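All protein chains but one are shown at their positions in the complex.
Think of it as A, B and C in the order they're written, each chain with its own count starting at 1.
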Amino acid sequence: MVDLEKLKTAARETVSRDDVKYLIGWRQGTYGFRVSPHFVKEPEEAEKLIFSPLCTNNLATYLVLTERLPLPRGEQPDSRKVALMVKGCDSRAVVQQLIEQGIKRESVLIIGCPCEGVIDLKKVEEKFPHLPGPAQARWSNGNIVFHLPDGDKEVPKGEVLAAKCLSCRYPNPVMTDLMLWEEVQTRGNDEYDDITELEAKSPQERWLFWEDKFSSCIRCYSCRNVCPMCYCEDCVLDRLNPAWVFRSNNISENTAFHLARAFHLAGRCIECGECERVCPVGIPLMKLNRKLAKEVKEKYEYIPGLDPESKPLQSSYRPDDKEDFIL
Amino acid sequence: MDTKKLSKDKFGDFMAILSRQKKLYVPQKEGESLRFAPVTAGSQPDLAFPNTTVPPKSVLFPQTETLYQFEQGNTDMSLPGEGEERVLFGVRPCDARAMAIVDSLFSWDVDDPYYLTRREQTTLLGLSCLEPGTNCFCTSVGGGPASTEGLDMLLTDLGEAFLLQTVTEKGEKIIQSVPELLEEATAEDLKAAEKLSQEAAVRIARGIDTDGIPEKLPGLWENPLWKDFSESCLGCGICTFLCPTCHCFDIQDEMEGFEGRRCRMWDSCMFSEYTLHASGHNPRPSRHERTRNRVNHKYSYFVKNFGTIACVGCGRCINLCPVNIDILNILSQVVKEAI
Amino acid sequence: MKEQFEPNVVAFLCNWCSYAGADLAGTSRIQYPSNLNVIRVMCSGRVNPLFVVNALQQGADGVLISGCHPGDCHYMEGNFYARRRFALMKELLEYVGVDARRFNMSWVSASEGSKWKDVVQGVVEKAKEAGPFEQFRRNKINW
Partner (left out) sequence: MNNKPKIGVYVCHCGINIAKTVDVNTVTEFASHLPNVKVARNYSYMCSDPGQLLIREDIKNEGLNRVVVASCSPRMHELTFRKTLAEAGLNPYYLEMANIREQCSWVHEEGERATGKAKKLVAAAVSKVRLLEPLQEKEVDVEPATLIIGGGIAGIQAALDIANAGFKVYLVEKTPSVGGRMSQLDKTFPTLDCSACILTPKMVDVASHPNIELFTYSQVEEVSGFVGNFQVKVRKKARYVDVDKCTGCGACAQECRLSGRIPSEFDVGMGKRAAIYLPFPQAVPAKYTIDSQRCLFLTRGKCGKSPKCVDACAAGAINFEQKDEIAEFKVGAIIVATGFDVFDASRKPEYGYNDYVNVITSLELERLVSASGPTGGSVMIGTGEDASVPREIAFIKCVGSRDKSVGNEYCSRVCCMYTAKLAHLVEEKIPGANVRVYYMDVRAFGKGFEEFYDRVRREGIRYIRGNPSEIFKRGDKLVIKVENTLTSTPMEDEVDLVVLGVGLEPRKDAREIIDLLRLSQSADRFFLEAHPKLAPVDTATDGVFLAGCAQGPKDIPDTVAQAKGAASSALVLLSSGRVKVQAQISFVNEATCRGCGFCVEICPYGAIELVTVNRMGHQVSVARVNEALCKGCGACAAGCLSGSVQQKSFMDRQILPQIAVLGGMR
């Protein structure tokens, strides 16, 4: 069960430590069911922290998003730890970052929040539109209770949870320094039904499906920027020489961009679904990522973001890897 | 100018005639998003929206446009063909105001032929905004649900019919081309439209008093608020690409083999490459400088150069920001800090 | 009747096995279709999977990657990496609706001149069946 007091106390204690730079958690947003990442630097700021079905953001992104600005000569970089609140999926991002040496274990304090599933904001806003003031929600016996200006509304999880949560295999953080409350039961067993469904269509239908989606892409790069695994200092897809993908917006470049993005995440995507959540034009990016996750799992029995000691998929092979596709 | 009434049973004919005269753009679903696209045989206009996902600037100032084509080792270049007359139907007043704001930029010190020609060739038919969205705040920045600035004609949905109010000669021409479909508008019609838009304005729940903000902003250059608000910024281009007034572009040469084209495409001040110098130096090295620039550009620099705030209160940046960076929140903090 | 479609196939060959195998086909004067053009790299492990996307974008109707047989790689392991990368790239391309006949991978050793001919014939034939791939063609779109 979510224990907000425990969470706040832990946060206060954590940020009081000398070796902690700040703690990243969630706080209520400016309107409706929005939630915003909350950077806690002083103990009193911990008061605003929340943990609820609205806490969709995967904060692990911020571990690798920090800009490393040039330091004046002689000045030492702030090497204190960052404390991070994580749900199950978020924790896998941290583990995968460790596998890829994107972060150092000693530079992060992982505070685990076992999670009963977060909402799909689009579904919720459809049910409860036009809320200019902030509104909250909580878990309650398999349902989600929304606190609305005209009283509480209880909705079955199935109606409002994000798709990734309905088939979640890892609701509990897989690696923590502190687990805030008891673990929750694993909900789903992911069979990748959504992927199988699309695979069953004809190539022509699949092309049309994706053409429709990709042509709406505005190349805002939010999918890439929000991704906790996309942390190259200089993304190849931004580069002009060589220009792998042109900046121009058309179906060819957009498709190439999305293929490259998805491919670069093969064996690395931990399926937090952030890319799809943030896409302003609703491209079902998880359908791309999960296709590769499915193949990686089936072909190479590999699931990213679980074992910090494991070798990255993209830099390993087995001599007996399947090769039925080779002429 | 002129006011007319178009009965809804004639609406189909009206659109059909428009689409024969010019290339007609209406809001349509593309993927999961709504944007202005040319009417084709199977296309479905979608008018039940507070606003399109992608603003109509995407037609007047396309995300990518070819400036000219060339071949390597050859100094000849070929310019793109002349554009065509088009008409956009269903433009919200805020987005039309945005075009008026962008106009001043593209005809500032040097005329931009690509934009201005296309603007000249385009007629904007607006639709009064009777169901404002959650984060709409046009009334705070000098607009309103029935503002006509930037439009050639405004339509208001009166239930059984549309009220047509022309704003420019281009709008006038449209009316003149379909006399058989229209009837005269009565004083009641005008009053009804007025009432509808006033009611809509009342329903706008969010807002800010922008008085003094342009003057206050320069004094807050080093204020910690920029860091606080941008801490969670992902540095993506949603707020700028989908802003109806953002107009920054980059020019790039795209080569394939020995052929190439020089083209321009939307750029975003939220990207780090935006200000990246060839030397590697970046005067806006982190997200907080970029966030500060975005707000300052809209609420201070543009005001200084063109006398108007470059924000029309459409709410897109608030609606679509993945991490809930809310410009109204920033502005109210600006007001607070300045005191 | 419409003129028969002549596909363009871009092939990436490793220097030590497949390129040598293609050379052997030449030395043996084995005839095969001229629609396939080779880019020589030192190892199939060098072929970035994004080259395939790029080739399709830049006008190729089909792509072939060819390396040494598993265990024969001049650099010991390169073709093993290539195999993994392209197994996934192939899945991804097919999933977004790229005709499966456009992407091919083969192992051709330096002694397999006649296998090289078979591979080329097969790949060109398949690209022919798949037809021109203009919906993804970079400069067909809005240049």
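In this section, contacts are C-beta pairs under 8 Å (C-beta built on N, C-alpha and C of every residue); 3 or more make two chains touch, one makes a residue touch a chain.
In this text the structure is predicted, and so the values were computed from the model without any measurement.
For the chain excluded from display, the touched partners among the shown chains of the whole complex are A, B, C. Among the residues A:E5, A:D150 or A:E233, only A:E233 touches the chain that is left out of the figure. Counting the whole complex, the residues of subunit B in touch with the unshown chain are 72-74, 255-258.
Against the chain not shown here, subunit C presents residues 8, 10, 15, 19-20, 22-23, 25-27, 29-34, 37-43, 45-49, 51, 54-56, 58-60, 71, 74-78, 81-82, 85, 117, 139. The set of subunit A residues touching the chain not shown comprises 68-73, 75-77, 100-102, 231-236, 239, 241-244, 264, 311-312, 314-316.
Convention: only the chains that are shown with their structure count from here on.
More contacting C-beta pairs link the chains of A-B than the other of the two pairs B-C and A-B. Distance between subunit A and subunit B, defined via averaged C-alpha coordinates, is recorded as 31 Å.
Shown for subunit C are the residues that touch two or more other chains, namely 138, 142. Those residues of subunit A in touch with two or more other chains are numbered 246, 248, 250. Looking at the complex, you find that subunit C touches subunit A at residues 49-50, 53-54, 57, 70-71, 77, 80-81, 83-100, 104-107, 119, 122-123, 135-138, 141-142.
In the complex of the two chains, the subunit B residues touching subunit A come out as 30-33, 35, 53-54, 63-64, 133-135, 205-206, 231-232, 234-238, 241-242, 250, 252, 254-255, 263, 265-266, 268, 271, 273, 285-287, 318, 320, 322-326, 328-329. Within the complex formed with subunit C, the residues of subunit B that make contact are 64, 66, 69, 256-257, 259, 261.
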